[in-house]
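The complex appears here without one of its protein chains, the remainder shown in place.
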């Protein structure tokens, strides 16, 4: 569940720095909203198609990126059909599709770890180092917790089944959360125990190396 | 060397440990006692995770309330799931060293050398939640060892392990040069210690040769009314 849709590659799009891609995406979408017209939409669409080709994204992945939004886009198309005409309805929906694809291009050509690292790097420019470290710790911890919370949830579910209790939402969520909170407090303690600061003595090379 | 002088711990109105004084100098010291006897709190006092309500804990002569003993005393928690912090094994092993002042390269080298030493190099890129229970316990232990503390406190290290993994862990412990302080119900492991301390009802009830204390402990439990 933790794998993103990254498509490995070595194109110029893949190699561009993650933050530059995020910045360009922002500019691209703002521009699309400001320039309301078929001309700018076509230019944007063609530029996007060119980038998708350069990055060698298979058409299957392009479709997969838009698919989750299809039914909402369908609804919006119908609404606009009544409000305006089919041309405007098509414009609004196509603009959405182009933006969604542009954003997907970022995800498809950037490793999650690289993007997270870039976000951390950018934050450390603006924030004091302690805050940047805290954010970095929170990101890693969250990835560590996801499988842990699932395990706790499964254990609670099995225990309730073994006791012949139904699997109502309430009977599952409360014990899962209480156990997760206890585990979190224990992890907080372990983090403190495992984090001697420079002032706490050893942990630095001091000749007491394990042989 | 760790010294406790008249250490009392209270949580609210509950007395957890009552005026404990003891000096720990042996290389392998065991702590036994019933559930709720206060032995886990005792263990946590030793690296400053728990603070005494009254009395002093000294590590190498330094009172722990004035100078944190975290760098000198490593702590292995009972449940490795609550000790492993990072998503990947090598990231987790490097976790404690992130503020050590070592470079990324030096940290990586140190993590690798510790994995090598115990023949666990193959684990380095695994996801921590996919490890078996035994592997998790070993990763938790190595996460403490990379910090190269002089003293390691282990809280019930064998409780969650099957027989085979217990043997692997015990053989690991035998290979360590550090001073070990082990809290456990595992009487076989406890009998192999250089010294054993028996905590009962918030106080030290027995202290001395491991074989003698284990025998006294067994007798006391056997004669207790159920």
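Each chain carries a letter (A and B) given by its place in the written order, and its residues are counted from 1.
In the analysis below, contacts are C-beta pairs under 8 Å (C-beta built on N, C-alpha and C of every residue); 3 or more make two chains touch, one makes a residue touch a chain.
One rule holds in what follows: contacts and distances are computed from a predicted model.
> Name the absent chain by its UniProt protein name; which of "Alpha-D-ribose 1-methylphosphonate 5-phosphate C-P lyase", "ATP synthase subunit c", "Biotin transporter" or "Cytochrome bc1 complex cytochrome c subunit" is it?
Per the UniProt record, that chain is "Biotin transporter".
> Out of all the chains shown, which come into contact with the hidden one?
It touches the following shown chains in the full complex: A.
> Sort through A:16, A:41, A:54 or A:146 and give me the one touching the missing partner chain.
Selected residue, touching the omitted chain: A:146.
> Using the touch definition from the top, which of A:15, A:87 or A:130 touches the missing chain?
Only one of A:15, A:87 or A:130 touches the chain omitted from view, namely A:130.
> Among A:16, A:43, A:69 or A:94, single out the residue that touches the unshown chain.
A:69
> Write the list of chain A residues that the hidden chain touches.
Those residues of chain A that touch the unshown chain are 1-6, 22, 25, 29, 65, 68-69, 72-73, 75-76, 79-80, 83-84, 88, 92, 96, 99-104, 106-107, 110, 112, 115-116, 119, 130, 133-134, 137-139, 141-146, 148-150, 153, 169-170, 173-174, 177-178, 180-182, 184-185, 187-188, 191-192, 195.
Note that only the chains that are shown with their structure count from here on.
> Any idea which chain B residues touch chain A in the complex?
My answer: residues 47, 49, 67-72, 74-75, 77, 79, 81-87, 91, 95-102, 114, 117, 127-129, 143-145, 147-150, 176-178.
> For a test of understanding, state which residues of chain A touch chain B in their complex under the given definition.
140-141, 143-144, 147-148, 151, 183, 186-187, 189-205, 208-211
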